[in-house]
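Of the protein chains in this complex, all but one are displayed in their positions.
Take a look at subunit A:
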Amino acid sequence: MKGHHVRLDLATAAPEAAPDAAPRPLLEIRGLTVSYPGPTGPVEIVSDLDLTVGRAERVAIVGESGSGKSVTARSLLRLDRRATVTGSLLLDGTDLLALGEKEMRSYRGRRIALMLQDPMTTLNPVLTVGSQVMEALRVHGVGKAEARRRAIAVLDRLGIPDAARRMRAYPHEFSGGMRQRVCLAMAIVAEPDLLIADEPTTALDVRVQEQVLTLIDSLVDELGMGVILITHDLGLVAGFAERVAVMYAGRRVETGAVDELYRSPRHPYTAGLLGSVARVDRDDPLRPIPGSPVMPTARPVGCAFHVRCAHAEADCGVERPEIRLVGHSDVACHHPLALREGA
C-alpha cells in the first residue's frame, strides 16, 4: 500500500477502518462468471475470473475487443439487468452480488466509480457541467451548497481553469480533453474506494491521454483509491499500472507485475499482444497475432487461444489449461514460454 489518505475534502465519511488482522484487499473477484441470454441459450462472456485489487493499487485489464473486459467492469456495478452474474465480488469484504438493488445503488458512484469510454457522449447535453458533477454527490444525499463546493474543488484540482464559473457551462462548450476531466471529476467527486476506468483515453489524442492518466495516477496517491484500468493498449499500461491481467475469450490468461510481464511474457497470447505494439526501446518488427478473436458462442475446446497460437500442441485443443504460477506470474497455458534471454 503506497501513499496516504489526503482527502480532497474533509467532510466525507472516511471508509471504515479494516480492523481485521490480515489486511484484505479492497476488491476481491472470485470465480466471476457473466452470461447473457442469446438466441440459443445463455452465452458466457466472462468465465471464472479471479482478480484482486488493493488500496491505492493500479491494476490493468488488457485484451482485445470482445475479450470480456468491459463486461467485467460493468458487472462490478451490476449494470446489466439481463446479465446473469455468478461468483463473488467482495468489496471490502461485502459481496456486491448479495446486495439489494437499493444498496447496490448506494455503492455506485460512492464506493465504486466507473468512468465510461467516450467523453463526447457521456455528458448530458442539456445540463450544465457543474450540475452533472454535483449529481454524483446529490444522489447520495449531499446537500446542494456542499455538493457545489466540492464539485468546484474537484474541477479545480483537475486543472479546469476558473472552475467556479465553468460550472455553469454546458458540455458542448468544452473540448474533448476538458470533457474527459469533467467525466473524471464526476467519477471521483464522491471519493470512491475503487475507480474503474473503461478505455478512458480511446477517444483522446495522445497528449490528452497522458494528461488524464497522470491525473488519475496522482489521485491514486492522494485519495488512496484502487484503480482498474481497462484498455486494449499495452503501451498505456506500461507507465501506469503495477499489475496487469491479460484476458482472452472471457478468461484471464496471464496476471503479473507489469515489469515482469513486459520483460518476459509467459503466455503466447501476451507475447503476441506485446509483439504487435510498436516499442521505441526495441528494434523488432511488428508481428500481429494471426487470426481473429473467437466468438463467445463458438469457443474452441481446450485453450481458447490454441487455434491462433504458434506454440500449440496436441493437448492444447483437448484440455483447458488451469491458472498456475509460472515464475512470478499466474499463467493459464500448457506450454508457457521460457524466461526470455537477458530478461
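Here are a few things to note about the model shown:
One rule holds in what follows: contacts are C-beta pairs under 8 Å (C-beta built on N, C-alpha and C of every residue); 3 or more make two chains touch, one makes a residue touch a chain; residues count from 1.
The working rule: contacts and distances are computed from a predicted model.
A chain of this complex does not appear here, and its UniProt-recorded name among "Putative membrane protein", "Thioredoxin family protein", "ABC transporter permease" or "Ferredoxin reductase" is "ABC transporter permease". Summary of contacts with the chain left out: across A:65, A:121, A:175 or A:276, the touching residue is A:121. Of the candidate positions A:26, A:77 or A:91, contact with the unshown chain belongs to A:77. Residue-level contact of subunit A with the missing chain is found at 77, 79, 105-110, 113-114, 116-118, 121-128, 135-136, 139-140, 168-173, 183, 186, 190.
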